[in-house]
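Only one protein chain is missing from this complex, and each of the others stays in its spot.
Coming up: subunit A.
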Amino acid sequence: MKLLTLNFLTCARKTCKTNPAAFPLHPREAELEQIEAEINPLLIQNLLPRINWEVLKTISQELGLPSLPESAPDSEDFMTEEGEPTQTLKDLHTLLMEMNVQNGKLVCGSCEHEYAIKEGIANFLLPSHMV
């Protein structure tokens, strides 16, 4: 599961939906794997406004990855004048598209429920008493 996905996942419990603490989910005991991917400037440019920068900073920090700039970069800073990807874009690409969470847990900050990740697939099925 690419790290980008974590920006779109929250606790599955209905009772947590209104609690800001339920998002983002906190990765625990996460095994990361970097898998090289072709850089996709258009995708990152389009998704950047749909990503909460504070949330991304939190996820990145909790995974022990290099810290991100204080505020979200401007997508105008993604390409050099020669049309080459800038370091800013490359770093974001590495973080969002090349970092994969293979195993571990995602923990809700509101109800503390743990969702297991195995072989890159997170399991969000809830027992009856949480539905």
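The rule is short, and it goes like this: a contact is a pair of C-beta atoms (placed from the backbone, for glycine too) under 8 Å apart; a residue touches a chain by one contact, two chains touch by 3 or more; residues count from 1.
Keep in mind that, in the parts below, contacts and distances are computed from a predicted model.
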Query raised in the report: One chain is missing here; what is its name in UniProt, given the choices "Dolichol-phosphate mannosyltransferase subunit 1", "SUMO-activating enzyme subunit", "tRNA (guanine(10)-N(2))-methyltransferase" or "Dynactin subunit 4"?
Result: "tRNA (guanine(10)-N(2))-methyltransferase"
Query raised in the report: Which residues does subunit A use to touch the chain missing from this display?
Result: 1-2, 4-5, 7-14, 17, 23, 25, 35, 37-38, 40, 42-43, 45-47, 50, 97, 100, 115, 119-131
